[in-house]
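The chains shown are only part of the set, and none of them has been moved.
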Amino acid sequence: GCNKQQETAQSGDKSGKIVIGAALPDFDDKWLSYLQDGMKEYAKTQKDVEVIYVDAMNDANKQLSQVENFIQQKVDAIVIIPVDTVSAPQMVEKANQANIPIVVVNRIFDGVDKATAYVGSESIKSGIMQMEEVAKMLGGKGNIAIMNGQMGHEAQIKRTEGNKQVIKKYPGMKVVLEGTAEWDRAKGMSLMENWLQSGKKIDAVVANNDEMAIGAIMALEAAGKLNDVIVAGIDATPDALEYVKQGKLKVTVFQNAKGQGQGGLEVAIKAAKGEKVEKFNWIPYELVTKDNVDEYVKKWQ
Amino acid sequence: MSEDYVLEMIYITKEFPGVKALDGVQLKVKRGTVHALMGENGAGKSTLMKILIGIYTPDRGKIILDGEELKVSTIKHALDRGISMIHQELSPVPNMTVAENIFLGREPSYPFAGWVKMKELVKKTRQLFERLEIDIDPNAKMADLSIANMQMVEIAKAISYHSKLIIMDEPTSAITEKEVHHLFRIIRSLKKEGVSIIYITHKMDELEQITDEVTVLRDGKYIGTKPSHQMTRDELIQMMVGRELNQIFHKPKVPIGEVALSVQGLTKKGKFHDVSFEVRKGEIVGFAGLMGSGRTEVLESVFGVAKPDAGDIYVHGKKATIRSARDAIRYGMGLLTEDRKLTGLFLPLSVEDNMITVTVNQYTKAGFLQQRKIREDCQRLAEQLSIKTPSLQQLIKYLSGGNQQKALIARWLLHNPDILFLDEPTRGIDVGAKAEIYNLIFELAKNGKAIVVVSSEMPEILGLSDRVIVMHEGRKMGELTREEATQERIMQLATGQLIETKR
Amino acid sequence: MESQVSVTNKREKAGVSSTATSKDKLYRFFDRYGMLMILIGLVILMSILSPTFFTTGNLLNIVRQMSVVGIVAIGVTIVIITTGIDLSSGSVIALVSVVAASFAHPDTYPVIVPILIGLGLGLLTGVINGTIISKANIAPFIVTLGMMTAARGAALLFSDGRPIGNLSPSFLWIGQGDVLGIPVPILIFALVGVISYILLNKTKFGKYVYAIGGNEQAAVIAGVNVDKYKIFVYGYAGLLSGLAGVILTSRISSGQPTAGMMYELDAIAAAVIGGTSLAGGIGTIGGTIVGALIIGVMNNGLDLLNVSPYWQQILKGVIITVAVFIDSRKNRKS
């Protein structure tokens, strides 16, 4: 809402209200919007807590500016999902210097222990988990096509890295195609269409997220080749679960978005109140296949 | 080679795609003389000069300057070798000052980082203007100047190079009698200093007044060179157009009809004040005045392009509300503007597309254009006005200035307006074409059109008009009948020395 | 007087008639079809490099993939001819995508409803652009940049940042169906091409578009209702963005608030590669289609050749520049 401006204008004052600054990397990202939901739902249950959400649009510089703005505003605590993990330590340090608790969520990095707490898991694990399952389905051999998200994004780098670590372990598996579809379903579809035209034999398409995987599924379906190719995604979005249910998307990885959002905010509020908090709050990844999909469909409801 | 030639251009040939602009042309200019270069529109005069100044490279030919062969590669090179040029098309940088425009490319500066000495720049400009007796503020923005003043700046600029050879490509097409005299005074003093001048013009009388020799081109070919005083006007025209051309002004008697347009008390603050006039069917009314006297603004205000503060307009006796050019066109008016490049031409488009803009909705049937009809009508008009172009699909930017002007006249002729305003209709048009355009104007009058001509050329005003309205500083100073109108009376009114009592 | 006219006439004939030599003709041919030659060259090159490139399936594939951007590019071309620019296309696609999708669930409205809503919404954004640009006289760059930001925000707001799925089969046919083996998006693209060609070349609208781009002031004096036609032009571009949004939504079976990112740049690039001048007054529909196909062939070919994503970007930048460079040779003055 826009007409909240009047109240929020008092964000900096000490009216007993706890103000939390939430620095998110990208509001356009679906998975992150579920994470934000988790925070919002939890915030509703709390009295006298106000959360300010800002969007860095995947720009580390912008995120730094926003953290600086929070510090200017003297918020009571900061929750940050870093745009990238290399520039993050600096933001943590800035918050530390200003004596404002800072909770890092979802993306881990060296030096995260300088932050007040960490909530989440390790990105690379999702790529490993996803690829291990695909390798299992393929019997340890086959031609893999990797569909990258926007090149240079934290999740793209770590997930693909995880994929490749696994592939290296299996001599029978190799990456025959690799391209980027920039997290986008339409682009994933076009990329898959082009790959299909290349005539290369593909046994599995491993995508950095579900949207691209769905695009690949649609292209494969239109070409009548979905049965020959295993498609794997990450995120377990509601859309994707539907495809898992239908047996089209063979693998996805659930990362508890709401859980991370809620956990992050919870820890931040505690820290703001001066209570003691755990340094590492692990929220593990969970593998989703047709066998256990119903369980996850329920989670979104 | 006893003669002392400052410049010899020999066997210059230049071809553009589809056009052989110059075909073995020669030009020899004696030191300290004014050498006229004459020819019809599209004869190749400007092209020859652009070769000399380094804008185009010739396909063939040789240029000898001061006895040395000149291989011009860039304009800067030509400027450095002592050649400067007043270009046919004004080329101001609108947002810079007069002084900056004049010294563009050679600003006085400190060696460090090219730091411009602004004070000196202005001072030098002021000195230049003082020497040439030009009265323009060096600090004025170029865009704020009238066309005539811009032309004076261009003239001053060309002279400021202290060149031994100055090319003047139609320098008087945008200025009035007064400035022309001024220019001639400048030319005479330059001659005394030993400067040679190549002078291009379409105005015959200027030839006798200022030039020493004439070279004539026709269709890109060299026709001949002669001392000016040995050349009769008829002979010159014969050389230019390849045939005889008699009696340029042969104004036929046309019955004058009822009032077609009546303008009452038109006022635009700071521009013109309380201007009233009438134009009748079959009548040609001339507007005379010095530069900036407000004639153009009056036309633009009547035509809905500029917004007047007060005044009424009546068309065929009925009060007309004209808020835009569209309204004016609906009332059966047409306006040929004075600055064809700025407000007339669609440079990237074809000749045909330039001609049909006003009338295109008349060529629409069921939403589609009747292309054959368009082509036929345009072809007919192109022939009638002898527009010289390889085809109607040629882009208009490749036409010579005069032919561009004719295409714009064709635009309005297609519209067939009842009331036609012509602002400097023959600016830059050759004698032959001028005669054709005059005949056309007479023809229009004969067909009962009401015509207003604004012109800074005295012979044109005197030759065309049934009635002459003279303006001075935004006020109508008087109205003269064809019989009353003489050059002297018009000048007296135009300079404000005489005020006629209102009738 | 009589004799004069006849003389003039003769002279005129000499001037107007065909001085065109065969060299000239070759020159004109290249002038007109230079980019097409480059496209053909690119196709030949790709066919040599990749054996699967030159197959009916793949060629249809390329055109289908380009049809969304191609449709947008056609609208953008007309805008650019008037010396304008439209940066909002991609965001409008996203806004249309989520709104149309929300009316396209099975068993709710007939399929025409989301289509008309999509087209109408696109048209509306275009008309808003055009009205502000012409009436308030603000640079098109700024106005459409504003719309780009605002429409993206609206799309995210409307959908709460989430894709909208579960679309009816009849709606999905638009992007996924085919008629006699030819995909529907290609047919729509072709139809838009033909209609736009006619608009631009056979109607007064087209003449006015070129006139406004050629010299706006002159167009005003020639009685062209410049404001009205500008609103038309931006409206048409918006309408085509709306159409592109509907096709895209149907193609990917969901309304996406993040759809169409950067499409405006691809569309403008297609137009400019196809010979449209950003200075206005110059541009053709055929050229733009060729430009779009060049981009499509490049994307597809680089994917087929499995060029790494990093190198793809570098090569795309180079290829576009080189193509325009080769093409620009023809305009060189001696």
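Here the chain labels run A, B and C in written order, and each chain numbers its own residues starting at 1.
In the analysis below, a contact is a pair of C-beta atoms (placed from the backbone, for glycine too) under 8 Å apart; a residue touches a chain by one contact, two chains touch by 3 or more.
Since the structure is predicted, the reported quantities are computational estimates derived from the model, not experimental observations.
Report, per chain label, the number of copies making up the whole complex in this file.
Stoichiometry for the full complex in this file: A x1, B x1, C x2.
Assume only the chains that are shown with their structure count from here on.
Measuring centre to centre with C-alpha atoms, which chain is farthest from subunit C?
Farthest chain from subunit C, going by C-alpha centroids: B.
Rounded to the nearest whole Å, what is the centre-to-centre distance of subunit A and subunit C, using the mean of the C-alpha atoms as each centre?
That pair's centroid distance is 35 Å.
Taking each chain's centre as the mean position of its Cα atoms, how many Å separate subunit B from subunit C?
41
Averaging over Cα atoms per chain, report the distance between subunit A and subunit B in Å.
Taking the average C-alpha coordinate of subunit A and of subunit B, the gap between them is 70 Å.
Can you list every residue of subunit A that touches 2 or more other chains, as numbers and ranges?
none
Of all residues in subunit B, which are in touch with two or more distinct other chains?
In subunit B, no residue touches two or more other chains.
Give every residue of subunit C touching subunit B within the complex, in rising order.
Checking each residue of subunit C against subunit B gives 1, 4, 7-9, 11-12, 15-16, 18-20, 24, 27-28, 198, 202-204, 207-208, 210-211, 213-215, 217-225, 277, 279-282, 334.
In the complex, go through subunit B and note every residue touching subunit C.
Of all residues in subunit B, those touching subunit C are 17-20, 56-57, 59, 242-243, 245, 250, 303, 305, 324-326, 328-330, 335, 337, 342-349, 353, 356-358, 360-361, 363-364, 367-369, 371, 382-383, 386-391, 411, 432, 436, 439.
Please output the residues of subunit C touching subunit A within their complex, sorted ascending.
Contact set of subunit C toward subunit A: 50-53, 55, 57-58, 61, 64-65, 68, 156, 160-163, 165, 176, 248, 251-254, 256-259, 261, 299-300, 303-304, 306, 308-310, 312.
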